[in-house]
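The complex is shown incomplete by one protein chain, all other protein chains being positioned as in the whole.
Letters A, B, C, D and E mark the chains in the order given here, with residues in each chain numbered from 1 onward.
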Amino acid sequence: MTFKTSIIRRAQFNAAHRLHNDQWSIEKNNDIFGKCNNPNFHGHNYILEVKVIGEINPDTGYVVDAKILKQIINKEVIDQFDHKNLNLDTSDFRHLIPTAENIARVIYDKIRINLSIDLELKIKLYETENNSVEYPA
Amino acid sequence: MTFKTSIIRRAQFNAAHRLHNDQWSIEKNNDIFGKCNNPNFHGHNYILEVKVIGEINPDTGYVVDAKILKQIINKEVIDQFDHKNLNLDTSDFRHLIPTAENIARVIYDKIRINLSIDLELKIKLYETENNSVEYPA
Amino acid sequence: MTFKTSIIRRAQFNAAHRLHNDQWSIEKNNDIFGKCNNPNFHGHNYILEVKVIGEINPDTGYVVDAKILKQIINKEVIDQFDHKNLNLDTSDFRHLIPTAENIARVIYDKIRINLSIDLELKIKLYETENNSVEYPA
Amino acid sequence: MTFKTSIIRRAQFNAAHRLHNDQWSIEKNNDIFGKCNNPNFHGHNYILEVKVIGEINPDTGYVVDAKILKQIINKEVIDQFDHKNLNLDTSDFRHLIPTAENIARVIYDKIRINLSIDLELKIKLYETENNSVEYPA
Amino acid sequence: MTFKTSIIRRAQFNAAHRLHNDQWSIEKNNDIFGKCNNPNFHGHNYILEVKVIGEINPDTGYVVDAKILKQIINKEVIDQFDHKNLNLDTSDFRHLIPTAENIARVIYDKIRINLSIDLELKIKLYETENNSVEYPA
Partner (left out) sequence: MTFKTSIIRRAQFNAAHRLHNDQWSIEKNNDIFGKCNNPNFHGHNYILEVKVIGEINPDTGYVVDAKILKQIINKEVIDQFDHKNLNLDTSDFRHLIPTAENIARVIYDKIRINLSIDLELKIKLYETENNSVEYPA
């Protein structure tokens, strides 16, 4: 018996962001988001782990070729988010608060459409050394 | 379709402990626990990862607010275990051997009661760089 | 109610390898495996995480004794792969391409036979800081 | 014979910044600073290591008390830079380009004035996993 | 022209300790050492880096053989401190407060006597992820 296998590819991008709900008052934004609500933005080195789950191809020994997965990550994530202001420079977070949770979901959707249907996808995103998220859980 | 999302918060505490089963002879304790049975204790920098799984709140973009999760961890774990002797200074390990497995279970129970029923909880605890445990598996 | 618990033991080995399918032409091998196909080999510091899942033994507080798990890893993996050429020095990869995926599966099989049937096993293998695999997924 | 001893304290802050020389044309700024010149800013998790060199106090066994050093770092660096836009929210970088080199020098000056004259100070600042600076060299 | 070369060997040990000056009152000990003064001890995973500086031997390409350096570290440090209570189980800290600074100096002296006079020695000791010391500075 064999099981499915995961391959995980790690990447990084550096971005500015601000957590702000424009349906809320200044006070409520400050109360909920604290210093993450700074109108002048702050930033992070985001560390991304993209996990793809599938069968090992017996001819290559690969689930997916890491070079191809790297190209997908570069095109869909690094080129769009690295050295950007997530709130101002991307269309993804114009109406979506760029919390780590939401960034992970957006990245999932961007990578998902590049993968064959028989491959499962999971995203892990570190916002800091102490805070990370996974989607799907 | 959307999935549940995890948020992971990392924390640390430094503690002394001794692995000892008081139902056993000195020889058997030494045989099973080896140098971890040192009656004068030894210690570790424990690294804790608390994972909470749930739905993203669309108003905040959070599964849970990391600040609140940090407060729970501080109150239930750091304040009780940091710079303590787990065997002598806590009630949790008076009759329970403070292996990493049991420490993780105790931490699970302490944090679980602070979380809403619709959130799932997982604990990962590193005792050293080379040894860690997860509860639930 | 209690859940199963995982214990994870980390280890390392340094090895040379070459990715090559001897059913393919030089051109196809080069096309698929690129610089990993170098006939003179290249190498890695492999970091291995062995996860064993089971019930905590109430007498010891252990799922499995980490010392025994370390002995199994040393006998089945480190002694066989460390400072070796995976293609030339091992029988495991004589007819199997030593991708991280396949190495993880081989390690799984080697360790599985040393564990009691009621314990579940998972392997994570880092080939580099940026590339890792898990088996089973 | 005894030598001087160093104590190193590590801390973190998350900030947005933009590299821009307002004496230069848009083209020259873009040529030199590339995507770091993004007018909407980008950001980093800065990791700071503050090294203090001196004699060990025989009564305490400390060069300096790590708690006091932590307070100095919090007051002079974390409170001023964490979750801030270095260009807009601080006076330090109004006329100084916030490269890692310049940030390290500014931090050196802020901490230096809090230390006794017989203690030597060195700053290391990681802007990313792959880029760091030291001041003095 | 060639320069001297350093080789750094990393090792770990886990120990319990207590910071306490028996010339002082309970109040003063508590004031200076805080929770590190816990009479029941606490503990750490100490990470040790031993740096040896010298000329490269042209026959071996080594400054010193890492295997021999590892043996010295095991004999002088790991065998004596690992899984020990530094205050109770060692003679080194019977009259010396086991701060990271003093532990580094003790380790320096223990290793120094095993090295040829033409080799320079430096010790780095991490007490936690955020606190480390170097001796000589």
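Methods note: a residue touches a chain if its C-beta (ideal position, glycine included) is under 8 Å from a C-beta of that chain, and two chains touch if they have at least 3 such contacts.
Remember, predicted model here, so these are calculated numbers, not experimental data.
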item	value
Of C:R9, C:K51, C:K84 or C:R105, the one touching the omitted chain in the full complex	C:K84
Hidden partner interface residues of chain C, rising order	12, 14-17, 35-36, 38, 40-45, 82-85, 88-89, 128-129
Contact set of chain E toward the excluded chain (per top definition)	2-11, 51, 53-54, 56, 59-63, 65-67, 120
Chain D, residues in touch with the chain not shown (by the definition above)	19, 21, 23-24, 32-34, 96-102, 104-105, 129-137
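Basically, only the chains that are shown with their structure count from here on.
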item	value
Centroid distance [mean C-alpha coordinates] between chain B and chain A, Å	28
In chain D, residues with contacts to at least two other chains	none
